[in-house]
Each structure stands twice: as C-alpha cells, then as structure tokens.
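The complex appears here minus one protein chain, its other protein chains still in place.
To keep things simple, chains are lettered A and B as they appear, and every chain counts its residues starting from 1.
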Amino acid sequence: MKKIILIFLAIFTLSATYGCTQKEKLFVMNWSDYLDPDLIDDFEKEFNVKVSYKQVGSNEEMASLLQAGNAVYDLAFPSEYMVDKLIQEELIQTINYDLIPNLELLSVIPKLDDLYSETDISGYIVPYAWGTIGILYRTDVEGLEELLLSEDWDALFKHGETYRTGILDSPRDAIGAALMALGYNVNSDDSGELAEAEALLINANVYAWGEDTLKSRVIDGTVDMALVYSGDYFSEYYSAIYDEREVNFSFYVPETTNVWMDSIVIPTISANYELAHTFINFLLREEVALQNYEYIGYAPPYQTFYDQIFTQIQTDFGPLAAAFDPFPDGSSREMYQYGSSARSQSLIDILQRAKAGN
Amino acid sequence: MKTRVRKVMFAKGAGMILTIMTFLLLYIPIIIILILSVNDSTRGYSWEGFTFKWYVMLFVDDTMKSPIVNTLSIALLSTFIATVLGTMFAIGIHALQKKHRVRMMIMNNVPIVNPDIVTGISLMIIFNLVAFTLGFQTVLIAHIFFSIPYVVLNVIPKLKRLDPNLYEASLDLGCTKLGGVWRVILPNISTGILSGALMAFTMSIDDFIITYFTSGNDYMNVSTWLYAALARQGRNSLAPMAYAYNAIIFLVTIGIILYINLKKERKLKTT
Partner (left out) sequence: MNRLRVFSVPYWIWTILLIALPTVFLVVLAFSDYSLYNPGNFTITLKNFQIFSQPYVFTALKNSLVLSLITSFICFIIGYPVAYYLSTFGDKTRKIMLSLLIVPLWANMLLRIFAWEKIFTPNTIFYDIFQFNIDLLGTKSAVVIGMVGMYLPFMIFPIFSVLEKMDKNLIEAAKDLGATDFKVFLKVVFPLSVGGVVSGVIMTMLPSMTSFVLPARIGLGRINLIGNIIESKFMKEVMGSAGLSINVGSLVSLLIMLVSVAAFVMITKVDKEGETLI
C-alpha cells in the first residue's frame, strides 16, 4: 500500500515539474498542415525558444478563439475577409515592418497587390499565401471531366443525383460558390440572390460536407468531386507520389472563381511582440520560404518565390501547372469582403439550413 | 422434456451468436487500427505493405511525444488526486444523515449523467468567468472534476458493507480519528478505491470532448491532437503514429487484464 503511494507521489512531482522550461514561448495559431513542421523545429533550435502550434480548421474557429481572449496567441493566419473583421473588433494590432527586414527584399505579385491595395488591411498583415477555390475530381469517373469542362460550376451543383459531390462546410466558400454559379457577385447581400443560392445548395443533393477532410474523401472515393482550396490539389498530388499511389484525380478551376489571400497577423493579445516578428522574418528567408511553399502546395504571394516554385510545379505537373496560378491573365476573380454582422449571421443560417435540407 | 432441451439450446445458441456479434462489433475497428499501424502508407487508403516504421517513429519522432506525455501525466495526476479526494468525500457522505446523503449523491451523479459536451461547456464558461487561462491547470481541474464521482460511486457500496462498529472499536482502542480511518476503514474499502481509480484513469486517458473545450491554446492531449491531425491529413501525415500508440496501449491493457485474471486464479488455488 505504502509503495503504491510513494510511486504515485513520485509521478505526481515529476509530472508537475515537467514542461517548466525557461525558454521564451511563442504561440502560433494556424490552419492544419499549413506550415512545414520541420521549419518550426528549425526555428526553435536557432532562436532557442519553444513554439506552441495550435491548428484550427476554419477562419470562423480562428476568430472565435481570438474573440474568446482567454488564451495567448502571438501569431495567426486568417484569410483576408476575416482580417477586416478582426481589425474592426480590435483583435489584431499593427505590424512593425522595421522588424521584418526580409520583407524589403520581396515584392508582392502586382495582380495580388492591386486587389488588396484598396483595402485598409495593409498595415496589419504580412501576406502568406494565396489561391483559389476549385473542384477536385476523380479522373477515373465516367464522363466527369467532360461535364466539368462543359458546365463549369453547374457540374457541382446540378448533378448531385448522378455524381457524389462534396462542398466545403464554410459559409463563405459554400455560398460564395453558389452565388458564382448563379452569376452573382460573391459578396451579394441581396436577399433574393441569397435565397436563390440557398435553394441551389439544398437542391444540389450534396453527399459530403467537410472542412479539410474533403480532399481525402475525393481520394478515397467517397465523393467523385468536391469544392476545395487550390493548394489541396497540389499537396494531394505530392502525397500520392510519396505513397506511390496512382494519381487518378485532377483539379478544375472554374471560369469565375474566388481568389483569397491568407496573411500573418499579430493578435492584440500577443505576449511576445518582438519574437512574433522574428518568426515572420524567419519565414520570409529564401531557403525557409521555398521549403515551406513546397510543403504546403499553395502559391506564394511574392514574385521571386512564386517564380521559383512555379518552375518546379511546371516540371512536375506539365500542362496541369496552369491551375497553380491563382489569377491567370484574362480570368475573372472575385474577392470576399466581410460585410455586415447581419450578413454574416445570415450566411451561417443559410449554410445550416442547406446542410439540413438534404 | 425434449422441447425443453431444444428451447435451452436455442436460447444458448442465440446468446452465443449475439455475443460473437458483439465481439465482432467491438473488435473489428480495433483490428483495423492494428493493421493500419503496420501499414506502409501515410493515409491508410489501402494496404501498401508491412512495416514497423510507425512504431519506431513513435519513439524517435517528437511530434507525438508531447501529446502522449500530456495525456499520461494528466491521467495519472488527476486519477491520484481524484482518488484521494473521492475516497475522503465518500467517507464523509456515508456518514451523513439519509436526507443529506441522498442530496449529495444526486449532486455527485450529475457529472456522470450530464453529456460530456454540456460538462465541457459549463467548465469552459466558468473558467472564462474566473479569468483562468485555459491550459494545463484547467484541463487538470476538469479531469479531476469528472473523475471524483466515479471514485465516490465505487467506494460508497463498500462503505455500506463495512461494519460501523469496527471504526468505533478502533477509536475506543485508542486510535485517533484519522488513524482509525487509515487503519480500519481504508483497508476494508481498498477494492472499491482501486476500481474507482481504474475507472477514473480510463475516463481520463481517452477523454476528448471535455479536454477539447478546456484546453485553450497550448495543451494538447492525444485525442485533441488526433482530432486536428485527422481533420486535415496533409502530406507526410504522421497520424499513423497514433495507430501505433493505440496498438501499444491495446496490447498492454490486454496483457494486464490477462495477468490479473491469471494471477487471481493462482492466488485462489494456493489458499
């Protein structure tokens, strides 16, 4: 009896003292699989700090956690429309660009810069990645490829009876895609247009809803095609090569689609302002950045990195590399804006109704 | 007579079939996990070949180290604290008048009956209001919170079967109040304490929902880590290490159970 108690006490004290390091700590909140973990290790070793890496599945979750304000986050990676809202809510702070010398050496791709120069978010962000949403589909499904080429968005929304489809469980993306399929503006606040989008989603007979799981569902055959983010295709491709699996899937970019940009921001609640900047600076180092962008599969927003990565993509993907360019010349791209709180709430409700209406 | 035998055989046959079905339902997922743990593929879509690399990685790679250590330390710590506190509380409750005892037992059982998600949310709310930063401490408190009722529930029946005169006798013979507890009460309820501790440990080691809501920015136990890792299986996904971890736990538990059962048998034989 006494022995057991002694053992317990030993474990007690051991575990109580475990994890008490003297190093500085950095708290990062990012999407799952959106940063090469080896680089985090490298950063920890080089600067002798500890990085705590929390992964979330959506912008909404990221925002909910920031709003909760009960935990420290030094860095976050929201999408552009959420940055807007975060600034309004005073949840993120301005960045001191003097502490990020590596940024001086880089220039943002002009097309992307144009899209965002009009907005007020520039003082708060360091661009991280950009891309589009599109349709990941299986090439071994009869007639699917032809359908996509001929019907564009409608292939996803109007053929739920014949094919199994998947749509992102994200109010912006699901309803945005529906609005684009109907030819409306992605930020439309017109109740008639939104009602049409809702009807389109309900009647689409969607087979699967998911956040990051959709790409796996296409690969394992649960769905035939799904709405995904552009980088998902490239990372799935590399994963298949790594696992030595047959690549029986491809990516279709619709005529008109959304272009999004994820940026690094520093929440107001950050406890280590300078270290946060050091981390950003680290990520913008050339070897680090190239390794990172190769890992995540998304397009870098900086011209030099983009060109180098793109060359690699062209070698690996041949003609399919065209899908890597989020904003080819002459294409039509729309960008999300946050809009009003009322609109946000109605988007949430529309998606919930669409999911239940199936 | 014949129809009776046939009826019994039918009943036994049905029982056997359903039991086999039960074991299938419970163990097929386990078998799949075991097979995935030796599958040479990051995603597990199909069989790609036999390998032990995930087991090796478990010891070599750092990614899962932190969640595993967290899970085990919280489980051990919370079980220990909950067992001590729970036993103490059970003794206290048992000594109360019937009316108060019933009231306390109802309160005691609320965390057990409440769905995990409601418990998790209530705790999250209260931690927020008290301005606790979510992390290791809040997870520990939460685990202790839901473990204590199980300990109490296991100890109380044993207390009921204990002869109250024994304690009084020990006091008469010169024991202090606490000494009497230590020497008389505890040894007699030890099986209850042990089974309560075991239950608390089981609840804690596998907990997902409550940890999910109370862990905040830093703390990850195996379940919350898995939730994030499985949600988005990226390139070079390391989730298969989790299968290896699970396989090890599974084999260890089966080993322990077999050992306990065989040991008891030997004990019985020698007495």
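Just so it is clear, contacts are C-beta pairs under 8 Å (C-beta built on N, C-alpha and C of every residue); 3 or more make two chains touch, one makes a residue touch a chain.
A quick note: this is a predicted structure, and the numbers were derived from the prediction, not measured.
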Where the missing chain touches chain A, by residue: 58, 60-61, 63-64, 67-69, 82, 85, 89, 169, 171, 206-210, 213, 217, 220-222, 341, 344-345, 347-349, 352-353, 355-358
On chain B, residues whose C-beta touches the chain left out of the figure: 4, 7-8, 11-12, 14-16, 18-19, 21-23, 25-33, 35-36, 39, 44-47, 85, 88-89, 91-96, 100, 104-118, 121-126, 128-129, 141, 145, 148, 153-154, 156-157, 164, 167-168, 177, 181, 202, 205-206, 208-209, 213, 222-223, 226-227, 230, 242-243, 246, 249-250, 253-254, 257-258, 260-261, 264-265
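The rule we apply is simple: only the chains that are shown with their structure count from here on.
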Distance from chain B to chain A - Cα centre to Cα centre, in angstrom: 37
Residues of chain A that touch chain B when the two form their complex: 1, 8, 11-12, 15-16, 18-19, 27, 29, 31-33, 37, 41, 52, 54-57, 65, 68, 70-73, 211-213, 216, 219-220, 235, 238-239, 242-245, 295-297
Complex interface listing, chain B residues touching chain A: 41-43, 45-46, 48, 62-63, 69, 73, 76-77, 80, 127-128, 131-136, 187, 190, 216-218, 220, 228-229, 231-237
